[in-house]
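Inspection log for the structure reproduced underneath, given as structure tokens.
Note that one protein chain of the assembly has been removed; the remaining protein chains are unaltered in position.
To keep things simple, chains are lettered A, B and C as they appear, and every chain counts its residues starting from 1.
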Amino acid sequence: MSNMTMRLAGALFGAVALSSFPAMAEDLVLGASVQLTGPVANTGRYYKDAYQFTIDKINEAGGVKVGDKQYKLALKLYDNQSDVNLSVRQYTQLISQDKVNLLLGPFASNFALADSAVSEKYQVPMVQGGGASDQIFSRKFKYIFGTLAPASNYFGSTVKMMKELDPAPKSVALLYADDAFDVSVAEGTRPLLKDAGITVALDERYTSNASDFNSLLSQIKSANVDAVLVAGHETEILNFVRQAKSLAVAPKLYSFTVGVPSEDFRKALGKDADYAFGMSAWLPSADLKDKYFGDAAAFAEAYKAKFGYEPDYHAASGAADVEALAQAVEAAGTLDPKAVRDAIAKLSFDSLYGKIAFAENGQIDLPQTVIQVQDGKVAAVYGAKGFIEKPKYPMPAWNAR
Amino acid sequence: MSAVLEITNVTRRFAGLIAVNDVSFTLNQGEILGVIGPNGAGKTTLVSLISGTLAPTAGDIAFEGRSITALPAYQRARLGIGRTFQIMRPFPGLSVLDNVAVGALFGHGGGESDLARARELARAQLDFVGLAKFADQRADELGGPSRKRLELAKALAMQPKVLLCDEVMAGLNLVEIDEVIDVLKRVRERGISILVIEHVIKAIKSLSDRLLVLHHGEKIADGDPDAVLSDAQVVEAYLGRRRA
Amino acid sequence: MDLLAQILINGVLLGGLYAVMALGLALVWGVLNIVNLAHGAFIMLGGYLSWHLYTYLGIDPFLGLPITAVVMFCLGYVLQRGVLNLIVRAPMFNTLLITFGLEVVLTYLAQLAFSADFRTINPSYAGSSIALGPVVVPVARLMAFGVAVALTVGMWLFLLHSRLGRAIRATAQNLVAARLYGVEPRHLYAMTFGIGIGLAGAAGGLYGTVSQIDPYIGATLTAKSFAIAIIGGLDNPLGVLVGGLVLGIIESLTVLYVGATFGDVASFGVLVLVLIFRPSGLLGKTA
Partner (left out) sequence: MKGLRWILIVAALAVLAAVPWFGSDVLVQFGINALLLAVLAQGWNIIGGYAGYASFGNSVFYGLGSYGVAIAMVQWELPFAVGMVFGVVLAVAFAFLLGLPVLRLRGHYFAIATLALAQVMIAIVSNLSIAGQNIGLVLPPLNDDRLFYELSLVLLVAATATVFWLTRSRFGFGLIAIRENEEGAAVMGVNTTLYKVLAFALSGVFSALAGGIHAYWITFLDPASAFDISLNVKMIIMAVFGGPGTVLGPVLGAFVLSTVSELLSSEITSVAGLFFGLVVVVAVIFMPRGVADLMRRFRTTGWRYFVENLKAHRI
């Protein structure tokens, strides 16, 4: 209580109350504001866990070496309660009051969009693995870097695969939620479909957080399309699949931007998750070598052992963000944010997440591997070099499963 | 005598019920007109129709020779029609003085725009009805009899030409009734015409110049108080019902 | 034509679910004059309860509904008796604020207790459907619809014919009327709120079989319930059923003919229009 009163006094009279701050002199503090409560807390936790997990791992290996000084990493994390305005204020607080050295990102494109204005304003670099919308990187900001593949290309590999399927789907329905990320996905997908010669029979934007898809599903059924591509949020996708079953809507293929790689999607749907296509820029493969974890498979195993659930690409992307900052600081040889920023821009290293090298606009480009739920497990079916495992195609009618 | 208020064939229906049925009468300049009738006779509805809180289903209401049937309540108030409520409704959170000041700020002719002046006028009205000592109390802390006076003071602060009193004497004891009668008589001396709705027949008889009787929403008598009260139909409607 | 028939069926079935969601809200509002902003949070809790019963005890969600309803009834009773009865006579803002506060508390407690993960109640028949020619009727929704109609009619009979029901209806007119029926007002208030919350709990169980539950679904469900209660009117459960159906059909048709982002414009637009032109609801008595 007295500590609270002190903080109150500190806040009111501008005397920055550093006394209660845990950072020691040789700590390099990374700040982040993440959704720990509120509607997207479900995905927000991947970032919280991945950040802490990676920081601990790096510290176990001795921390980071800047110039000839050894630093331990520390994390200062706030819960933005899924509120964009609060997250903007928390990032400001991280920089100007908590004096963190560098920033990690929040989850979701709309947050990254707003928060990147803060990092730009204070010229402190932010590496974020939660926002993929092309909008974030089209503002010519210099201090924002992203480790998710561009939203516009999420369906790129899927469309490529569709051309090679037998029989190849001729018509699709494209559904997308009306938020920044999903609109970017839809805008990127339309030309891909056109180039592939696939007709878009139904092109519908829907309200984020919609729970009733019966009308849209009935339209899909009536249009009799071969494939359905949905860009949305996990809860919408779950509703979509369950309602598709209850209305006996079974196109030859359906694919979703989110959900499929994550464990709770499969848990929530049980057997009904089968046949769902999705994509992931990351799979826990032993081929992805990493300086701190060995490889991605080892990372996934240790992560699951620690937190009790499987990491997906959000978690891997979050881990890569921490590694990117660590490597950049070592390369820069100083904690000066501007120097670190320049070092981030020049980064090029292999990580558990893939090769980290940012393009001119600050975004990374990773190929999306098409995945599919097969017998309750995620299988990689199509990658840069063509088919990996045989896709289960076409999807049978619901009553024939 | 010229008519201030002319009510012509006014009817008001509620769902399945005729509260006021084809009633016509006039209120003359400087007159005190008493309106009596058993419960549910439509007296309060009549006052609401004249003050504009209810719209008539049919008929016309004219004030100083001009039809006001289509005017909203606040415009009628600005023309000079003031009313009190049977179920007393002061502005409970305001002081007694400010309750009355609202009347002075709005009221007849649009009222006084300066708050200090309005309060002066209000204080004068409180003196007039004998509430000056309660001026700074909250209105909802007043007792029943004082609230009746407050209703009067609020209406008077509007500087009305016509005052509609809805049972300002109900629930008062004899001494208090006499005081109110005295106040109303002095109001009339200011040249204000008054329509008084009352249950207390004795009081209204001594106050009214003329008496009008409503029964089941219809006018059954209108004239000199003594003559009206001895009318057989009135006795049956009014007293007969009482005995029943 | 087949599409239109299918959309109408969807709308009607959705409407049935909507009706149960709003039933308790309308009861509490109409009788206690409490606008319960936490209503959706109670639906959410009911959903979690059903989910636990199904997942850990293997109780079918439809068979588990009475258990959910009774447990939620008790919660509602205690809350009204212990908390809300304290502010029954306070100004209107205050009842709005306190139920808003409750909503926040329940939502955060749910997140602490159940985590932010989505939960679905997915019994084997949940996804199956009956084909009527070209039109498909989802079984779970049909059952939910049946339960909705049964609850609505049951509520209506209860209010009309039981002694407690009559006391509740009398209380809607007049605060102390309960005494005339020999019921202590505090108890009657708590009973009424308990029934309202019990109904919300049942709605949550049904909701879980057709959609998924997370701690944050409450606010949206409260808003929907408002629209339904207002459109249907507060004084009659049958009105609420009509309100639910009207809203379900309007939303489905809007998505078909206007676009999938216009569902909310339609439902809340209708709500505003009903409020302005028929403030006592479509079936309510006009003033």
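Everything that follows uses one rule, which is that a residue touches a chain if its C-beta (ideal position, glycine included) is under 8 Å from a C-beta of that chain, and two chains touch if they have at least 3 such contacts.
These numbers were taken from a predicted model, which means no experiment stands behind them.
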Left-out chain, listing which of the shown chains it touches: A, B, C
Touch criterion as defined above, residue of B:36, B:77 or B:184 at the omitted chain: B:77
From B:17, B:58 or B:115, residue that would touch the chain that is not displayed: B:115
Where the unshown chain meets subunit C, residue by residue: 29, 33, 35, 83, 85-94, 96-98, 100-105, 107-109, 112, 175, 185-186, 189, 223, 226-227, 230, 259, 261-265, 268-269, 271-272, 275-276, 279
Where the missing chain touches subunit A, by residue: 4, 7-8, 11-14, 16, 36-37, 77-79, 81, 83-86, 88-90, 92-93, 95-97, 110, 113-114, 117, 120-121, 135, 139, 178-180, 183, 207-208
Contact set of subunit B toward the excluded chain (per top definition): 51-53, 72-78, 82-83, 85, 89-94, 98, 101-103, 105-108, 110-111, 113, 115, 118, 154-155, 158
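Following the convention adopted for this analysis, only the chains that are shown with their structure count from here on.
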Top-ranked pair of chains - ranking by C-beta pairs in contact: A-C
Closest chain to the centre of mass proxy, which here is the mean CA position: C
Per Cα centroids, the chain farthest from subunit B: A
CA centroid of subunit A to CA centroid of subunit B, Å: 74
Chain centre separation in whole Å, for subunit C relative to subunit B (CA means): 48
Two or more partner chains touched - positions in subunit C: none
Contacts with 2+ other chains: residues of subunit A: none
Sites on subunit A touched by subunit C in the complex: 37-39, 41-42, 44-45, 175, 178, 204-207, 209-212, 214-216, 218-219, 221-222, 234-235, 238-239, 242-243, 245-248, 264, 268-270, 272, 398-399
Subunit A contact footprint on subunit C (complex, rising order): 2-3, 6-7, 10, 13-14, 108, 111, 116-120, 122, 126-129, 131, 136, 138-141, 210-212, 214, 216-217, 220, 251-252, 255-256, 259-261, 263-264
